[in-house]
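To keep things clear, I will list the structure first and then write my remarks on it.
Here we show just some of the chains, and they stay where they sit in the whole.
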Amino acid sequence: MKKLWGGRFNDKNSDITEKLSVSVHYDKRLYRQDIRGSIVHSEMLNKIGILSDEELGKIINGLNEIQMEIENNSFDFEDRLEDVHMNIESRLTDKIGYAGKKMHTGRSRNDQIALDTRLYLKDECCEIDKHLVRLIRSLMDLAEKNKYVILPGYTHMQVAQPVRFSHHMLAYCWQLVRDRRRLDFARNSSDYSPIGVGALAGVNYGNDRHFMQQKLEFGNITQNSMDTVSDRDYMLDFLYFASVLGTHLSRFCEELVLWSSSQFDFIRLSDKVTTGSSIMPQKKNPDLAEIIRGKTGRLNGNLVSLLTVLKGLPMTYNRDLQEDKESLFDSVDTVLLSLEGMIEMMKDITVKKDKMRDAVYSNFSTATDLADYLSQKGVPFREAHEIIGTIVGDCEKNNIDFFKMKFSDFQKYSEVFQEDVLDYVNPESSTDRKISFGGTSIYDIDRQLEELRKLL
Amino acid sequence: MKKLWGGRFNDKNSDITEKLSVSVHYDKRLYRQDIRGSIVHSEMLNKIGILSDEELGKIINGLNEIQMEIENNSFDFEDRLEDVHMNIESRLTDKIGYAGKKMHTGRSRNDQIALDTRLYLKDECCEIDKHLVRLIRSLMDLAEKNKYVILPGYTHMQVAQPVRFSHHMLAYCWQLVRDRRRLDFARNSSDYSPIGVGALAGVNYGNDRHFMQQKLEFGNITQNSMDTVSDRDYMLDFLYFASVLGTHLSRFCEELVLWSSSQFDFIRLSDKVTTGSSIMPQKKNPDLAEIIRGKTGRLNGNLVSLLTVLKGLPMTYNRDLQEDKESLFDSVDTVLLSLEGMIEMMKDITVKKDKMRDAVYSNFSTATDLADYLSQKGVPFREAHEIIGTIVGDCEKNNIDFFKMKFSDFQKYSEVFQEDVLDYVNPESSTDRKISFGGTSIYDIDRQLEELRKLL
């Protein structure tokens, strides 16, 4: 078949040109957006008198039929028609003849692809946000159910201070709250109607871009035709959101993997989300957590990919931009899969509260509380720090259980110690003394839960 | 000197440990934020009764003196004190004794560094936004001054349709408007007060975090202590903003470089922003544009750097996070320098309107208008496209000047052509026929300018 742009061309494209030009194998996923855009474009052409009511009717029927064909898998996407736009347009013309050709009036693939990807991204952002909310909710549930469980809080992977498991889970919730903001930013970036700017300069008649904007439910409209066809910021914004989310999940999954190890043994992931080994019968591998952690790679890669494509590109549309879609689709899919995986893992997770508690007790997790204790009794903090450092050192050397030390034992180190010191050594008490806003006290955990509920 | 944390340690750190741990050579740039935070923290300690008025007075005086010492270059930052916090705190204790030590009550370097960098970033975002506004204004001025100048609009680096130079400049303005949104997002991400969360779990007394938030003019407050000390999203948001801005500038600079070449010769950059060659006497190199284009590299690198650092880090603070600051500072500096460079280049740019106009006329820049013309007279667009394709081909083959073709010449190709076709060939008329919203007509350019003025 002759290309639609073939007028001046004598030779047909070579195979490799076709192979490198074709995008329908991946951009066909935009068929719904493409059809929706074509219908609204046609309605506008009808409104300003370019298409008759009859032509409009034919077009809408034709496009609806095509959508059904696609959804019934009876539509045959053809590589030689290059992309989703040409596949649909060509089929429409086959179906309804001349009116199909007229539909293309005042439109170019440059604004068409911007429209399709913007509509697509807005849809997917909604879908992803639902997943984010579900994940936050499941973390909140987990926190509620295990509100009082204590485990060591780590800095530098060293036991630092006891914290509530619920507080730890809420830390992840707040990360995800920020991810929702970034997602919302990406959604807003997409929410500018590009349709009707033509190939780059605008079009030769008073098309009604605001009419189309409203029909397509865009919150805003793009302001400059050249910018519109060369802009891919909205995609970058999404790819960036995805990278940061992926980074967050990689951190969470790192902890799930560690906690599932026999050295930590803090949690048990359910059989539904773990796998065994084909040769080691005792293994129970946290594959899901590992795979999601690994997915950060492709999310970062996709961001770098589009940034590289755009670097140094002059105005306006350049064919390099064809390379934007696969990384976008891949990040969308990856985010959705990863979130589903996270939700599934959270569902049946077993919190081994005894093991967590043991870990708190087998380390000097409340040493800082003791330093604070002395400090509150008037000992300069740096001095208090040294006293406790000595106690810790002695316990280590002489194999003494820090949590079983008696009042009299403490007094050997400083006379400032009173009987209430034993309360300060206690990890549960320790967490509830963290009364500062945002601290790990039960009181604040309830406050955080309340605050999160308001945000969902 | 003994380290502040040295209690249990027998050996002192080896040289390489010191070398890798020290950060004061770059984090000293946070001294103002660090001092500001320490003052507010001390005011809070005074408010809740931990510091007396006298102690507070000493601390504030001491810190103010230190700030002056630093700004007079009479402060000696020492590597062995590792970072800016310890350098200032140690100097304060030298000056005022015990009260200086007390200042550290209920504070850790984990929340202190979060505070300093958040304050720093908020300041820099304001500064950068001013530069962005200045650059947009200078582009708008340039557009105003050259409103009617036409040049070829390109797609695929091929002459596509004539556009107004002003429209082209405004395209860049709209990019920068989006950059301001991203910058604002980064600023908002930074605008959460972290101070008072302690090392990771909260602190043991009712510090007044909201008091400190207000004093430090933060719009919001962080909600979870563990999240607070491990969160670097606000830095990522800035680094991402910087990458996209850099990408935009790389595209703009690419055009400036091309337009300065003798093949295009569309503009002349002033002597102030170009350099010659030490061996080629005729050269006038657009160095500034090239360097700014090249700066995209480090901006992308800095983003990748922090994403890599964060990947897979478990909660909460890990020393890896020390690696966050150099890339942040470098991106801040790079953005400011690049924007200054852009503003400087725009100042004295010479728009060679004749050369631009010639380029419009030496190509078939209004071929599409003719196709539109036929289409409006009822010829199906695809057929119109072919007719014009044939005309273009004949002109090329027979070396005919497309813009000098007469009415009769056109009629040979189709009887639909009327005398008014000559108006459709004219590039100036062409641009003003682009009456769609956001198109390159003078009318819309004025509208865009008006719209932009509202946003600044």
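By letter and in written order, the chains are A and B; residue numbering begins at 1 in each of them.
We take it that a residue touches a chain if its C-beta (ideal position, glycine included) is under 8 Å from a C-beta of that chain, and two chains touch if they have at least 3 such contacts.
Since the model is a prediction, treat every value here as computed from it, not as a measurement.
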Homo-oligomer size of the whole complex, from 2 visible chains: 4
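Operating definition for what follows: only the chains that are shown with their structure count from here on.
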Whole-Å gap separating chain A and chain B, where each centre is the average of the chain's CA atoms: 24
In the complex with chain B, residue positions of chain A that touch it: 4-5, 7-8, 98, 101-102, 104-106, 110, 153-157, 160-163, 167-168, 170-175, 178, 181-182, 185, 189, 196-207, 209-210, 221-231, 233, 236-237, 240, 243-244, 247, 250-251, 253-255, 258, 293, 296, 300, 304, 307-308, 310-319, 368-369, 372, 375-376, 380-382, 385-386, 388-390, 392-393, 431, 433-441, 444, 448, 451
